[in-house]
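Attaching a single structure in structure tokens format; questions to follow.
Omission of a single protein chain aside, the complex is shown with its protein chains in their original locations.
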Amino acid sequence: MSSKANILGRLKSATIESSKNSELTPNLTSELSACSSTFGLEQFQQQLELSHAEVINLDNPNQIEAKLKSLIKDNAWKHGVWSSSTNPSRFLDVERQLSKSEILRQVDGSESKADYFHHFDFGLSFSEAAIAETGTIVLHPGTNESRSLSLIPPVHVVIVCLKQLHHNFEQFMLDFEQQGQGRPMPSNLILVSGPSKTADIQQTLAYGAHGPQRLIVITIAALED
Amino acid sequence: MSQHIHPQHFKQQSKVALADPQLRSSFRNAMDYLQDKRAQSFSEPGSFEQLQLRGEAIRKRCLNQLPELLEQLESSCTNNGIVVHWAEDAQQAREIVSGILAEENAKTVVKGKSMLSEEIALNEHLAALNIECLESDMGEYIVQLANEAPSHIIMPAIHKRKQEVAELFAKHIDGFEYTEDVDSLIKAAREVLRYKFEHADAGITGVNFAVAQTGTLCLVENEGNGRMTSTVPKVHIALMGIEKVVESLNDIPPLLSLLTRSATGQAITTYFNMISSPRQSEDNDGPNAVHLVLVDNGRSQAYSDERYRASLQCIRCGACMNHCPVYARVGGHSYASVYPGPIGKIISPHLLGLEATGDLVTASSLCGACESVCPVNIPIPALLRELRSDAKLPSASEQALKGQASHRSWLEESVWVIFRIIMTKPVLYRGLSFFVVRFSFLMPRLPAIWGPQRSNPKPSTKTLHQLMRERKKNS
Partner (left out) sequence: MSAIPIRLYPEQPKQVYLYASCLVDMFDPNAGIAALQILEAQGIEVLWLEQQSCCGQPAYTSGYTDSAMKVAKQQFELFDTDIPVVVLSGSCAGMLRKHYPSLLEKECDSDALAKFSNQVFEWGEFLLNICQIKLLDKGETTKAVVHNSCSARREMGIAETTMRLLKQMDKVELVEPKYASECCGFGGSFAKRHQDISLAMVADKAKHLLETQASFLLSADWGCLLNINSYLEQQQSGMRGQHIATFIWQRCYGGEL
């Protein structure tokens, strides 16, 4: 008998009257809208800042270029890596500018581990979804984006479109499931709610434990669909 | 790792811990901090109870269909390209992991936080095979340097002060300039560990939840070491207790919210990492292979007993230990079981048998603080009572818990038989209680019943039964 068969055999033979338990299962979505109060950018920003992220609000995509330039200059960043949005039409102009930049390199899968660990000062990506209640951005590495980009360089800059602000994680999950009906899950889907941190030494909070020390979130209000 | 200590020596170990004022204050401060954080995150009245109800219902529903969900998980993972392995016990689990590492010719391994890997004593096993297995969670890294076991399931180095951490780093990290500044300490460890992430051949992590329908492994963390471990090396091995499977993606949000709020009072952790496959052809990075090891190791035993199945609802938040007056005083190491505190007391018997853990199940005043904060409503005091009862069963029954009946003592049993006889015979009870109060002046001279720092309780000079009789006579 295989281990699998043995384990499943033991579990299946352990039939317990479960009538009591099944009565307990409530409709999961019924209280969805009832659980929180304020919605939107304010909460999103507030929560992110509570988690030590830096939030920059821009009115329109045209301002991104100037903002990035000043960030790069102020921080004396020399090398960055960026990934395009999975919805390029939205950020076409921005992406055109980014691809012209001398210090930014677009992800194409040829980056080495060493590049991420030692070369790039920051990673720049676009977020397709965000969650207001917890101040969370959703990353979807895959064709355009690498997992390493938002993880290994010391700073992660992420551009978030406000049209995609979800109320809470639960609502995001429902929307995500509905949109992706039938399609398999991406290899990796990540929720990020601030820079890397730890309180493992005497409950003292320290940032930049393993991942980025800084998370810079740029939100753009006036994006048309 | 701390081979000398064993749950059987809980009493001696806790005595040592109780006498260590520094350790006591480390734990007290940490518990105060964590209790406070949790309370703040559930400050809205009713918010905890509402979420708890859902969490409990999800866990119960998923456990009720556990074998089916495990099969579904295996098939979803396999479809996604994740290789699934099954381990009945710790030894099988260890051998599966070392087998994968041998196949991949992996010599250095980084590990994200995984209590299950502690449970199966993986590090020792790999060390014996000359495979370096480095803990990458900051707390785990610290206790590994100290050659200790974690003292808390969420905050492994909760017993260490920053001075001790600084001393450890000075001893083990080349070029470390002594400092007690926490930011600098973390930076020093970060540098060491980033080098390891970059060069490790394989990464090992635990799993917080696995989704059967989609074949998704979920990792909850703040530091990013879990992401590093599951992203950078070419192989990712995920270890998971069989009870952690849930049905659908929609089961995740309430459980995640309960987990992070109960554990550290966070609305969400920095990272919530959902892994559904190894690197696909269109992906830019990620491991080429992902393995999932499903580990039983006593869980099916707990599953088969109607009473103990509830212990499998646990989502490993640690709130029970954070609120336990015993844990706060004896610390995590006294238990000498991988899982300390109240939850450890009820799951360790299934891992180690009741013979080894008999003193753990009695080391509770049944105050119920653990149960009152459990996010999935596990009736911990009731289960402790059942375990106490099982430890004293007259004979091993068919579906025996390992070590059942092991704590039977003829003397103790006689005490309770006498108790029963006295209490069920009113005349005898009244006679005896009369005797007790009649000779109450002797009490201080009897041997100290609960140690020298508490006087023996002194009975009154008359019983209430006597007073009531007098009252009746007078009226």
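Should a chain be cited, it is by its letter among A and B, assigned in written order, with residues numbered from 1 in that chain.
Rule of thumb we're sticking to: a residue touches a chain if its C-beta (ideal position, glycine included) is under 8 Å from a C-beta of that chain, and two chains touch if they have at least 3 such contacts.
These figures come from a predicted structure and were not determined experimentally.
Within the full complex, the chain left out of the display is in contact with B.
The chain that is not drawn here is touched, among residues B:Leu168, B:Val207 or B:Ala391, by B:Ala391. In the complete complex, the residue from B:Ala102, B:Ala128 or B:Leu464 that touches the missing chain is B:Leu464.
The set of subunit B residues touching the chain not shown comprises 11, 14-15, 18, 24, 46, 49, 52-53, 56, 325-326, 329-330, 359, 362-369, 371-372, 377, 379, 385, 387-392, 413, 416-417, 419-420, 422-424, 426, 429-430, 433, 436-437, 449-460, 462-468, 471.
The criterion applied here is as follows: only the chains that are shown with their structure count from here on.
Look at where the CA atoms of subunit A average out and do the same for subunit B: the two points lie 30 Å apart.
If you check the complex, the residues on subunit B that touch subunit A are 26, 29-30, 33-34, 50, 53-54, 56-58, 60-61, 63-64, 66-67, 70-71, 74, 79-80, 86-88, 92, 136-139, 142, 155-158, 160-162, 165, 182-183, 185-187, 190, 193-194, 197-198, 214-216, 222-225, 227-228, 231-232, 242, 249-254, 256-257, 264, 267-280, 282-286, 294, 296, 300-301, 303-306, 309.
By the touch criterion given at the top, residues 2-4, 6-8, 10-14, 16-18, 21-22, 24-26, 28-29, 31, 35, 47, 51, 107-109, 111, 113-114, 117, 133-134, 136, 141-143, 145-148, 151-152, 168-170, 173-174, 176-177, 184-204, 206, 208-212 of subunit A touch subunit B in their complex.
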